[in-house]
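As you look at this complex, bear in mind that one protein chain is not there, while each of the others sits in place.
Every chain is named by a letter (A and B) in the order it is written, and numbering of its residues begins at 1.
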């Protein structure tokens, strides 16, 4: 659990991260990458994605507003990144909400073989089962990871990671992440983060940045991203004033990542092996 | 004019709202829905929009950056929502600015039969007449609703609503909204709101959320959304400090919706029947 060097590594490597991501939260994704010390490039036309991926140290595929043009772009970029052994993060936004999302997320999982999958529990269950609960882009209440079902949830996530030889990152009130063997539960973050659109998308991009900076330690990289996002949510919340709401919180979360020092990050990390 | 229960209803129902909306203001639309207590989902590929609409309690169609892919998506989602009797809001952004926008807005009006239409006066005149003034995405000065032409403007809007059996919401310095019979003039809001891109888009989405939460009282729902947006603009303005400009105002408007309590909302509401 020594991951205190990963954030400094992102800042010194300043990895270029290729994002094919939804247009809802893309600006925050770009700014959070810059906040962490990485550099974003967004490009989603099938004709150029392979060249862009080749320039980059990591790739983030987010199906939040997938369409007939971006699906082949994600597939092409993902296959090329895999062939080049570049780290790839898949964010299966809304898998389970439509057949197109479920099928696309599964096609990407099987064809691209992402280094990491980052989603909520319902999305990851849908990826695993091919069908699942859906409550739009949120996890269904029935699926939620709780203190009561933590061991069973960890088993499920561990099995998923082992089967797909990836890092699985399942976020919610308690975050779980595993390489199929070691599994961590992270209890950072705040419930209010779900009132800001795109904190999950931001975490996926940060995971890609961390993997791009330290590709040889993927679990530590993913753990850093999860803790970073959670601690940023806590620090940002402590900076909220009277009359501030979710829009101010949005700004303050990215600011907290920009201002994060690794000592603060490690001191506030709430990580347990499960 | 008892509409004090609508905002609490949005917060308790937390309706999922499907938005097919422009990429300029989509992040604010998502965050304002979250601020009000609703939940956004954006999806615009024709292959999935019917399934997404089916998951949702309301639909918002905004033609701000319409294109050859999203026009059929809006039509398909709209028809499906209509068949399922789900509330639909149409925001005819820029109708009158191009033949494509005018034709698309009118096609959606006639084919989808939206529950509510929310636009500026020039856009609604264009919808009504098939042609109109345009000053880009703003209302033409010649069309503006003023104290002097209020009665005539109200007659026009009432006739439009009656003909299309919808709630018509025409916003500007004075907002007018009607179900074809009862017509309200709302004098909340501030002129400075037009310096923030997308406050109209946000209002359309809030209208969809209110209709989704309380579909049986569409006029009260639309009135709540109009007053909520206007009062938020006033509260946000009162929180502006030295050096703050339209970007800070943008954040503070959404924050004001997030922090709004219904007592404050009702106390500040400036609603008159006309």
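Methods note: a contact is a pair of C-beta atoms (placed from the backbone, for glycine too) under 8 Å apart; a residue touches a chain by one contact, two chains touch by 3 or more.
The structure presented is a predicted model; accordingly, all values stated were derived computationally and were not measured.
Participant: Touching the hidden chain in the complete assembly: which of A:13, A:41, A:150 or A:173 does that?
Facilitator: Considering all chains, including the one not shown, the answer is A:41.
Participant: For the chain left off this view, which of B:107, B:138, B:234 or B:262 is in contact with it?
Facilitator: If we include the chain that is not displayed, B:138 is the one touching it.
Participant: Among A:51, A:111 or A:163, which residue is in contact with the omitted chain in the full complex?
Facilitator: That would be A:51, which touches the missing chain.
Participant: Among B:22, B:53 or B:122, which residue is in contact with the omitted chain in the full complex?
Facilitator: Answering carefully, the residue with contact to the hidden chain is B:22.
Participant: Which subunit B residues touch the hidden chain?
Facilitator: Answer for subunit B: residues 22-25, 27-28, 64-69, 94, 97-101, 134-138, 195-198, 243-248, 250-251 touch the chain left out.
Participant: Contact with the hidden chain only, please: which subunit A residues?
Facilitator: These residues touch the chain not displayed: 16, 23, 26-27, 30-31, 34-35, 39-45, 47-48, 51-52, 55-56, 69, 235, 239, 250-259.
The criterion applied here is as follows: only the chains that are shown with their structure count from here on.
Participant: Tell me the angle, as a multiple of 5 degrees, of the rotation that maps subunit A onto subunit B over the C-alpha atoms.
Facilitator: 120
Participant: Just give me the whole-number Å value for how far the CA centre of subunit A lies from that of subunit B.
Facilitator: Distance between chain centres, rounded to whole Å: 33 Å.
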